[in-house]
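Below is one structure, written out as structure tokens; the observations come after it.
One chain of protein is taken out of this complex; the other chains stay put.
Which chain is which? They are A, B and C, in the order written, and residues in each are numbered from 1.
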Amino acid sequence: MIQTTYREAMREAIRTAMQDDPGTFLMGEDVGHYGGCYAVSKGLLKEFGPQRIRDTPLSESGFTGAGIGAAIGGMRPIVEIMTCNFSLLALDQIMNNAATIRHMSGGQFTVPLVIRMATGGGRQLGAQHSHSLEGWYAHIPGLRILAPATIEDARGMLAPALADPDPVLIFENALLYNDAGEIPDEVSVDIDHAAIRREGSDISLITYGGSLGKSLAAAETLEGEGISAEVLDLRVLRPLDDAAILVSVAKTRRAVIVDEGWRSGSLSAEIAMRIMEGGFWTLDAPIARVCSAEVPMPYARHLEEAAMPGTAQIVAAARQILGR
Amino acid sequence: MIQTTYREAMREAIRTAMQDDPGTFLMGEDVGHYGGCYAVSKGLLKEFGPQRIRDTPLSESGFTGAGIGAAIGGMRPIVEIMTCNFSLLALDQIMNNAATIRHMSGGQFTVPLVIRMATGGGRQLGAQHSHSLEGWYAHIPGLRILAPATIEDARGMLAPALADPDPVLIFENALLYNDAGEIPDEVSVDIDHAAIRREGSDISLITYGGSLGKSLAAAETLEGEGISAEVLDLRVLRPLDDAAILVSVAKTRRAVIVDEGWRSGSLSAEIAMRIMEGGFWTLDAPIARVCSAEVPMPYARHLEEAAMPGTAQIVAAARQILGR
Amino acid sequence: MNGPATSKVKLDHAHCLELLRQMLRIRRFEEKCAELYTKERIRGFLHLYIGQEAVAVGIMQALRPDDAVVATYREHGHALVRGVPANAIMAEMYGKQEGCSGGRGGSMHLFDAATRFVGGYAIVGGGLPVAVGLALADAMQGRACVTACFFGEGAVAEGEFHEAMNLAALWKLPVLFVCENNLYAMGTALDLSESQTDLRTKAAAYNMGAEAVDGMNVVDVEAAARRAVGAIRDGKGPQFLECQTYRFRAHSMFDPQLYRTKQEVEQWVGRGPITRFRNWALSAGELREADVAALEEEIVAEISAAVEFAEAGTWEPVENLLHHVGAEKRI
Partner (left out) sequence: MNGPATSKVKLDHAHCLELLRQMLRIRRFEEKCAELYTKERIRGFLHLYIGQEAVAVGIMQALRPDDAVVATYREHGHALVRGVPANAIMAEMYGKQEGCSGGRGGSMHLFDAATRFVGGYAIVGGGLPVAVGLALADAMQGRACVTACFFGEGAVAEGEFHEAMNLAALWKLPVLFVCENNLYAMGTALDLSESQTDLRTKAAAYNMGAEAVDGMNVVDVEAAARRAVGAIRDGKGPQFLECQTYRFRAHSMFDPQLYRTKQEVEQWVGRGPITRFRNWALSAGELREADVAALEEEIVAEISAAVEFAEAGTWEPVENLLHHVGAEKRI
């Protein structure tokens, strides 16, 4: 086992990917001389040089598009967009090019591109720096959306993402970077399946990314009240692992979906609909969800906390469903 | 009554708005000399001059942001983005500025901006010109999202949108522009409520925009089979008119949601979840949905038709729910 | 057709024949497309290149087979000259699976791996960053290739133009930016979209070599392209080439052309690149009437064959709808 952090695990993943494939390179704002805005790429410039650790100008659309072209041209680029808030500037390249070129070309050109970005709120960064958009991105055909919520996934998801012949977006919740823990020496994970992070029989807590920890904490509390909650970490937001979701709900017959996205039109709705489509008759109660309030993120700490999913809300939602 | 078309109704709405308020102006690509890419603004340059009918360079982010600033500065701009496909280039301005400035400023500055854009597929324009993103935009707090599906709404929605102190996005399905019909001399509609376009008792067909016509056609067919389908036109995608949705479903106890967006994460899921949250026990059957296939739009006509919601699919979904 | 510009262009019989052949192929091909559009064999948007042929033809003379090409929705001509078979292009416009994009792309999205024709892009400015990336991939893999990126003058106002130009120049990437200045972006005249209409000043802001050339003169375009591509291959970094040209037809088949006069169009048609070059070549004795007649025949044959091919083409089975969204194993 290795003692590490989410941040180091991601750095290690990038390093080994760079070592394993000379066609892999990292490109983004401040990934080099600054060491990465979240210090993920710290030290890599020294190790791999400026050709493969490329600081870019502030041009999200430009360097994301360049990543698309480089991928078509035979490279395996990792594009880092500092945060999903800035990815809006690159959305044309992501939705209109990365997600469509294979299709528009009838399969002649593919885009084996990985785009990493930080996501999420909770650090008092206000309305322009606190979006949680991974669930929203999961609407776009042609993309694979990953949300590593554990150190092991931070370490393991990049390799299969780079091996994927199509564009993969990895959303790293910024609150997780400091998470510390042990992971196996050899990490090998897939980017197809959800994972049960805690077994349970009374209710399923379905979540991903930054909300996994809160959901596990809620399950802990519920256990104290004699409620056995299963926690399902979606891991892959597109394509969704329907089977895993339906199997869990078929067992527990109840579900709370925890999603940091703004409530309306968040991924939580899609998950609930999939359950309705695939397991309506197995439900003993309507599905509940705990999401972010529909407000641009306020700066004041108490308001930000109130705006985001909290363990107490998850516990309350579970209790209510179970009529406790 | 007036005989007109969806296109002329929208033009009339712009014209009267310009006449009623000297602070209103239209800005966008080719709204002037070209006459509007869909001829909506044809003739307006001559009538109002280049100060108020402003041709812009190809700079979606630039002129959308300029619209935001002009709105803050006391004007009532109508920004036309040719199609929602290009609005991705302006998404930073829309989500990070238009939707947040009131909030970030603690209510000191408001953005009474209207953004109009064409949306939808069905004209063999391929993967970069056929998006239907209005349901996706409905995820963003701080915006009001309108989907005029009738000539009357095309004529009537702009005035209340301009009167709204906050940003309003109007999505005009391009297939509707040629719709012809009669509307009252004086049109007055709200931008808060959904509308029942056809009464029914056995099942609710919940839809909006470009899918309303298909849903009405499906209801027609169903009637021939002795199935009474109610057709609810959402009209306002954000905020959703929950009451109208729940009342209709409480009556029919069954629903099919018809949504031109890509299935996963489309607004259809949010509507279904709202029904589950507010009317789970009134449901006699799981809610079904007819959406666009999860594929960038193919050019070939037969594939495009197969990719989009069709009347036959709606009828089939309704039959299945009713066990016919 | 002389002066320094032509110096690097060997205007012998064979080459003159080739230049005329390529321009005529585009012209006749698109005239046929317009006809087929009214017959609804071709659908969607159709953006004709008629009038601008000298640009694609002149530029392509400077490219090698392993170079890459990125174009716009107005790209039939570029694809043809680049070597994408007329059959495959026409079939694509029909939406048949024998098309160069399998019928998935259509007129605005022609792609062909064999000739490194990396696409028609329909988002104005959207192809530029992709072109920069292709050049980056070539540079990082030590391939001495150039990526030619075509776009209209309207794209110059887009942020993506700015970001792509700066990146290419900053990283000295082998990109040839070809701005086809046909004076209008749909109905918006250049002086209504640019505060500075001398487009070379844009390149200067990125420290990029730039030249403006008469885009109605195929020889001047070829000469300028050879200079620019030469500079790129010599490691002088990306180059910007403004080709001053004109679109004879409407922007698309829906355009009533309220924004320009018939006279203006006629004036430009008078300076048409094909007439002009043909007359020069004839008077210069490089070509004979018989050569031109033979060319026309050959091209008519090629195009009717293309139409036959497209007509005979097949529809992709509707069960394949979800193909090409991701790699098979992933679907």
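In this section, contacts are C-beta pairs under 8 Å (C-beta built on N, C-alpha and C of every residue); 3 or more make two chains touch, one makes a residue touch a chain.
Being a predicted model, the structure only gives us computed values, none of them experimental.
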Q | Identified contact with the non-displayed chain, of A:Thr5, A:Gln128 or A:Thr282 | A | A:Gln128
Q.
Considering the complete complex, identify which of B:Ile14, B:Val40, B:Ile53 or B:Ile72 is in touch with the unshown chain.
A. B:Ile72
(Q) If I consider the whole complex, including the chain that's not displayed, which of B:Arg102, B:Arg155 or B:Arg254 touches that chain? (A) B:Arg102
Q. Considering the entire assembly, which residues of chain C contact the chain that has been omitted?
A. 157-163, 166, 169-170, 192-196, 201-202, 204-208
**Q.** For chain A, the residues touching the chain missing from this view
**A.** 29-30, 32-35, 37, 55-62, 85-86, 89, 123-129, 293-296, 298-303, 306-307
Q. Footprint of the hidden chain on chain B, which residues?
A. 23, 25, 51, 56-57, 59, 61-75, 77, 92-93, 96-97, 101-110, 141-142, 144, 164-166
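Just so it is clear, only the chains that are shown with their structure count from here on.
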**Q.** Centroid-based (C-alpha) most distant chain relative to chain B
**A.** C
(Q) Report the inter-centroid distance (CA atoms only) between chain A and chain B in whole Å. (A) 30
Q: Please work out the Cα centroid separation of chain B and chain C, and write it as a whole number of Å.
A: 36
Q: Measure off the straight-line distance from the CA centroid of chain A to the CA centroid of chain C, and report it in whole Å.
A: 41
Q | For chain B, residues that touch 2 or more chains besides their own | A | 61, 85-86, 89, 126-128, 294-296, 298
(Q) Among all residues of chain C, which ones touch two or more of the remaining chains? (A) 101, 103-105, 109, 121, 123, 126, 159-160, 324-325
